[in-house]
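Of the protein chains in this complex, one is absent; all others appear in place.
Right, chain A next:
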Amino acid sequence: MIAKQIAQNVALALALLGAPLAAQAAAEIIIVNADGPGEGFNDPTPVLPIGGNTGTTLGQQRLNAFQFAADIWSKQLTSAVPIRIKSNFDPLTCDKDSATLGSAGALLINRDFAGAPRANTWYHGALSNKLLGADDFEGEPVIRARFNSNLGQANCLEGGGFYLGTDGKHGKLTDLVGVLLHEFGHGLGFSNLTNGQTGKQQSNIPSSWDHLLYDLTTQKTWAEMTDAERVASGINSRKLIWRGANVTQASPKVLQAAPELRISGMASVAGLYQIGTASFGPQITNNGPTSEVMPVVDQADGRGLACEPLSTSNAQAIRGKTALIDRGACTFSVKVKNAQLAGAVAVLVADHTAGSPPPGLSGDDPTITIPSVRITKDDGDKLKLALKNRSRNRSGIFAALGISATQRAGADEQGRLLMFAPNPYQPGSSVSHFDTSASPDLLMEPFNTESVKRNLDAPFDLTFPLLKDLGW
């Protein structure tokens, strides 16, 4: 049976939050302009050519950037059917510090068409047309993509608008081409059609994504789970993986060895800990320090904020050791610098807000020379409890920051990619991205990263290998 579905309710608004992000074979991609007169692609505001983009109006430059991104995808994909992307600029969610850059999803999905790899399984419209070898949707756009028209204006990452050049030299602006490559990826197939928040599938039928999304705890794919099991799996941070063979095979060529924090010395807290790495200080290397963990205590409630130079007692406690410091009241780099000045060799910053995985430590200070990582609030609390059995100088608890011998950053021990499954669930982001622990940064992480991606395939990226797993 050939079923055709207008998936208006799919509304998979896969959001790309403000922070930076960044595509070949042959498939024609057609940008369908859905903007009204004078707005979006039709904005007549005159502009100067920039970074390879020769357009002379804002609208024309936007279209040029779209065509540039579409051309990168065209070269990567093979399909006899043109892929139509209905696109426009709209005011999307925004505030001072974060913004939805764009969102995209399948407008049409299909199942049980001739050539479908799996029966009773949903496929994104663009992919189903490719597999069918014909347009099952009679020339309708199969992908919906919207981008934030307010970006860079007051209260919407003010001053941080889209960079419309095609050369990637975006500076402090957000690289539109990178965002487009990412969002088109979602529309082409890089997104789950099942609702991770309710566990509900479209018409109770699994998507091709569900067959490859695998939970290491329950040892089931999403296709094998109940709704409730999917809800639990959607927040099973760093235990939700992609089981597709193409991605797994390519991951060692793309990803670096993973940094890790191993705690030892006291059985109740020994083991590997989830970490978020710092944007300042040295990279964690093979020869990372192993040292005793000691907490900083400078608050009446037992916390150690390390926002001021450390007291003699705190300095003595952490000299030559790994300092455990609490998040809050000042920037991460100030805390790490104070610990460094007091002689610490590494810093663990315990989060003050529940949730996992721990995000990275943002900030900048070129004078920081010691490594630092963030750990979750739960892990911080666990360590602090064990650290109560300490002396002024010793705890018997040791931290080793190093590089895993067996694991790549963003993959499990078998090289299977971790999928983004934070707790709490982030609608629009969870389950339909690679995990943020991937390094180097991947195109399909949920947050825009500094590095601008212009490649979709190994050895630079894993977006296309994942689409291959789905049938592209």
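Methods note: a residue touches a chain if its C-beta (ideal position, glycine included) is under 8 Å from a C-beta of that chain, and two chains touch if they have at least 3 such contacts; residues count from 1.
Keep in mind that, in the parts below, contacts and distances are computed from a predicted model.
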Looking at UniProt, which of "Ice-binding protein C-terminal domain-containing protein", "Sugar ABC transporter permease", "Aromatic ring-hydroxylating dioxygenase subunit alpha" or "CidA/LrgA family protein" names the chain that isn't shown? "Ice-binding protein C-terminal domain-containing protein"
Out of A:216, A:266, A:307 or A:329, only one touches the absent chain, namely A:266
Contacting the left-out chain in the complete assembly, out of A:297, A:419 or A:442: A:297
Option touching the unshown chain, where A:120, A:279, A:313 or A:414 are the choices: A:313
Touching the missing chain, which residues of chain A? 265-266, 292, 297-302, 311-314, 316, 388-397
